[in-house]
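With one protein chain withheld, the remaining protein chains of the complex are depicted in position.
Chain IDs A, B and C follow the sequence of writing; residue 1 opens each chain.
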Amino acid sequence: MNASQMQALLPVLILSLTAVVLMIQASIKRDQKLAWIISALGFLCTLWATGYAREFAQPVTILLQVDSWSLFFSALVVFAALVTLVLSRKSFSPEGERKEEYYLLLVLSVLGAVVLIQSSHMVSLLLGMELMGVALYAMIAFPEKGLLPLEAAIKYLVLSACASAILLFGFALLYAATGQLSYVGIGQQAATAYLSNPLLVMAGTAMVISGLAFKLSVVPFHMWTPDVYQGAPTPVTGFLATVSKGAVFVALTRFYMDAQLYQYQPLITALSIIAVASMLIGNLLALRQEDIKRLLAYSSIAHFGYLLVVLITLTGTGMASDAVTFYLAAYILTSLAAFAVIARVAGEDQHKTQIAAFEGLFWRDKIQATALTVAMLSFAGIPLTAGFMAKFYVVSLAIQGSYWFLLSALVIGSAIAIYYYLRIIFSMSKTSVIDSVGDIGVQDYSANLTALLLTALILMLGSWPQPFITFAGGL
Amino acid sequence: MLMINLILILIVGGFAALISERFGQNIPRKVALAVVMLDLVYLLLSLSVMPELELLQAPQPSDPQSWLMHYSREWIPAFGIKIELAVDGLSLLMVFLTLILGAVAVSASWTDVQVRRGFFEANLLWTLAGVLGVFMAMDLFLFFLFWEVMLIPMYFMIAIWGHENRGYAAMKFFIFTQVSGLLMLVSILALVAVHQSNTGVWTFSYFDLLNTQIAEQTAFWLMLGFFIAFVVKLPGFPFHTWLPDAHTQAPTAGSVILAGVLLKTGAYGLIRFAVPLFPQASIEFAPIALWLGAAGVVYGAVLAFGQTDFKRLIAYSSVSHMGFVLLGVYAWNALALQGAVMQMVAHGFSTAALFMIAGSLQERLHTRDMREMGGLWQNMPRMGAVAMFFVVASLGLPGLGNFVAEFLILLGLFQVDRWLTVIASLGLITGAAYSLLLMQRSFQGEPDETRQLTDFGSREMLTMAVMMIALIGLGLYPQPVLDIARPVVEGLLNFSATVTGELL
Amino acid sequence: MEGLNIPLNHILLVSSLLFAIGLLGLMIRRNIIFILMSLEVMLNSAALAFVAAGAHWGQPDGQIVFMFILSVAAAEVAVGLGLVLQVQRRFKSLDMDNADRMRG
Partner (left out) sequence: MRELIGLIAFIPLLSSVALILGAGRLSRIVIGCLGVGSVGVAALLTAAMGLDFLANPEPFQVTLWTWMQVADFAPGVAIYFDGLTLVMMSVITGVGFLIHLFSTEFMEDDISYARYFAYLNMFVAAMLILVMADNLLLLYLGWEGVGVCSYLLVGFWYQNSANGYAARKAFIVTRIGDTAMALGLFLLFTELGTLDIQALGVAANAKWQVGDNMPLLACMLILGGAVGKSAQLPLHTWLPDAMAGPTPVSALIHAATMVTAGVYLIARTHELYLLAPIAMIAVALVGLTTSLMAAFTALTQRDIKRILAYSTISQIGYMFLALGVGAWSAGIFHLMTHAFFKALLFLSSGAIIHCLHHEHDIFKMGGLRSRMPVTFWSFMIGSAALAALPMTSGFFSKDQILLQAYQMHGIGPWLWLGGLVGALLTAIYSFRLVFVVFFGQANTEPDKHTGWRMAVPLSLLCVLALLGGWIIIPVAEVFPVASDHHPAFWVEAVSIAVPLIGVAIAYLVFYSRQLRLEGLVKAPLMQKIQHFWFSGWGIDWLYDRVFVKPYYGLARVLKSEPVDALYNLIVRVNQSLNHWLSEGQSGQMRRYIASMVFGLIVLLAILVGVL
């Protein structure tokens, strides 16, 4: 491994180093604040490193593919982690709980996500996913009080492990068929292997897709989502929704492309069915949901349905890969904004995640309410927000590929979605309840700053997307 | 730059109104009025320095240089999306209507809105900005953007300051328009995709897309996407059901903007986009559209007759009146089109005024139920006289703007489909029935002597006078409006004739 | 690897069977300990398949993956058991069917 490769690996290395430093710090002197600062510094350095490493983009061993695309997503993930870090500081009750480990877990989970994003091989995929996942279980279960986090964690653990097993078994089948473990290798051999043993290749693919679909929570692998979203501490939910799902989707995209899965018509059919089901069922489930975190869980199901549409249209390079970039970026930013506001407004009070708790937010906290409004509009795909440009991509792709079936599901799904996103906005604008709910609490500058920053980013992506499009095109 | 400034003034003015609330409860409305007036003056000044000849030049729809004003710059070059604004006579009329009714709406909100005035006026101004954008945007992406974005402040206006059932109404309004907007988005993108596959160029510019060659079947479906979006906004039968609720629940200023301006964007869209972009498909579709229009005319009138809620009655009358617009557009000849344009302007004034009266009544009586009114003329003779004026205007009394519009539409329609004209003419009779019923139930009949009501004050009378003069002017000497619209109408007719001629 | 030459398909069949048993266990067991055990079975069935495939292709990769799976499984179960302790302490039950506080 030469120096250039080490430089390419810099983000991963810095994250690992941060983890090590955190461990050492914890063993020397337990101090939450210090741990927070170390993590923050680590993330900031990683963010810088993702830029720095672009100069050295190259495959690092057979396991990792460091290119500008994966570096961009690494940066995005680290950014999301940074936001999570900011949200976590004030979140779940400070007294008594030792959060040093929490920060360590966060760093480890991000490390896993970055590895997952950069993976080009089954083993790095496994490692990244499990590192990310195992750390997440612990993060979900972190609050000492309340039963819901624990329930969420155990459910997530069991189901996720099950999904991992399915994924692994799928890879085993693919390996048996092709003798390859790297994506590219599989792609090269699969075509010939398909001729001799289609059953093995297809069954393997099906199981791999199923395993990944679980993490993306698309129908019918979606049922864990609301429970985990609801049970987990809000910053962790945000993290799960953005980092975990985003990284897995990047990995899926890379696998899909490198292994040239788009050649298999049955797979396209299967993905289409999943996508349609996700778009419709996800939105329908969210329709009358009263808990905002569960609602966002269901909405995320639908959004990954939309993303699958992009995947289905992905036949090589071009607009579709830009679309993945754009959609994921928009989705991650929007989710972060939403969860940032929820974390601020609801704290860890299980009752305050009800939509009713957001009534009159406009008159209590303008900044948070505006941020949540913009986030909801972005989710709904209203122009001037990032979500609209994202939807613009999806619809364009679907039209160009003449996927009218997918398109109609998308339209119907979006139509349903408008209702529940709007319900939240309406609830916030209610004027009759200002006194009964009470004040949101003291001003929190970091929360406001975060909300404003995210809102600005969402609006910028939506109203002036050209720089980002150019940038994404260059990836 | 002029056109962008028009929009920017309103957007910035909205923020100014929002902030100005800190300096006093009554400041925002003054700021808002000043902003709208400033916009109006700015437009007039800019027009006055333009050579008058340009007004009369018949623009070639597909040649932006022949338009009155044209502005274009890159925005998202990756998709060929531009900030492209252009104004021809039709847009100009609509812009004027928007700004005048904007001022009327501010006046309507003067005492009607009691809480959070800053935010209200801001929303009002932002809605106006969005509407102006709709009327001027010639890039389909930009058009769609304004189309959708203008709904958000409108939504807030209904949802926050509306009446008892505002949540439902606001939601219904938003969902109807959004869902239909989605269909339009699909159509726009498909149209662009077709154009791109024909020429290899990504563009959303109206001028480039006008001559797109589309397979017949595809064109029909794409046209339908546009049609539904516009007809929902219009609103045409059977997509009108959001309107009575939205109107009834909206605050007065909201109703004024909604009825006076927002509905016109639908009509404008039909004239500007739905037909010219798909001339052949539109011609084939015209019989259905015409039937929908006639159905709207009659259905709206019958339902208006059955209402007991003052605002709901006016709302249904809008359904009826806008049915005429649909008829006018799809009759697609000079008479009917000019009539449709006239109807847009005239209906804007007459309905806005009626909604203001409804708002004033609600402010004074705290009810919109006509069964609790009666004999109000006695208490408020000035309001009664004004109401009478606008009621007879809305039933199409010759000499007032609405008559010119309806007559031209029906005259144009008669040349296309005689039996349909007969059906649509029923609207004249039923229109009289509900209009006079409105008058009877509210202002006439047994007065309640115990009521202490203040009549219209000078601010209200001034606002009303503006609209009355406008309607009389439109009714007795509509030529200025007709002249401004004429080149556009001729251009469109020639254009569609050439295109369909080529196809045949 | 001479002498004993079992066809790949047979081993895959066995591992599939194991996998199915694990999955079935997951679906029908209610006790969290047994659920974790079922998971272990599933993971190991995958590991077995890898080893067999590695042998089939004559590569060491299969066995390396096996090691990874082992460690992953260990990590999963370690966290899992940690959670089980908490579950027992707070829910006073290991029956996962009772863990249905969130629904709808």
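The definition used in the following text is that contacts are C-beta pairs under 8 Å (C-beta built on N, C-alpha and C of every residue); 3 or more make two chains touch, one makes a residue touch a chain.
Note that the structure is a prediction, hence the values are computed from the model and not measured.
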item	value
Touched by the hidden chain, restricted to displayed chains	A, B, C
Full-complex contact with the absent chain, from A:C45, A:M257 or A:A270	A:A270
Residue in contact with the excluded chain [from A:D67, A:E130 or A:D227]	A:D227
Among B:P77, B:P238 or B:P287, residue touching the chain not depicted	B:P238
Identified contact with the non-displayed chain, of B:I4, B:L47, B:I283 or B:V302	B:V302
Option from A:F79, A:F214, A:F304 or A:F392 whose C-beta touches the chain left out	A:F214
Hidden partner interface residues of chain C, rising order	23, 26-28, 30, 96-97, 99-104
On chain B, residues whose C-beta touches the chain left out of the figure	237-238, 240-241, 244, 299, 302-303, 305-307, 333-335, 338-339, 375, 377-378, 381, 385, 388, 392, 397-399, 403-404, 407-408, 410-411, 414-415, 418, 421-422, 425-426, 428-429, 432-433, 436-437, 440, 443-447, 476-479, 482, 486
Those residues of chain A which, in the complete complex, touch the missing chain	155, 158-159, 162-163, 166, 198-199, 202-203, 205-207, 209-210, 213-214, 219-224, 226-227, 264, 266-267, 269-270, 273-274, 281, 284-285, 287-289, 416
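Here is the rule we use: only the chains that are shown with their structure count from here on.
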item	value
Maximum centroid distance from chain C, chain identifier (CA atoms)	B
Centre distance in Å when chain A and chain C are each reduced to the mean of their C-alpha atoms	26
Between chain B and chain C, centroid-to-centroid distance (C-alpha), Å	65
Interchain centroid distance [CA atoms averaged], chain A/chain B, Å	43
List of chain B residues in touch with chain A within their complex	74-79, 115-116, 144-145, 148-149, 152, 155-156, 159-160, 167, 170-171, 174-175, 178-179, 182-183, 185-186, 189-190, 192-193
Complex contact set, residues of chain A against chain C	122-123, 126-127, 130, 134, 137-138, 141, 147-148, 150-155, 157-158, 161-162, 164-166, 168-169, 171-173, 175-176, 179, 181, 200, 226-227, 230-231, 289, 291, 294
For the chain A and chain B complex, residues of the former touching the latter	363, 377, 380, 382-384, 388, 392, 395-396, 399-400, 407, 411, 414-415, 418-419, 422-423, 425-426, 429, 431, 465-466, 469-470, 473
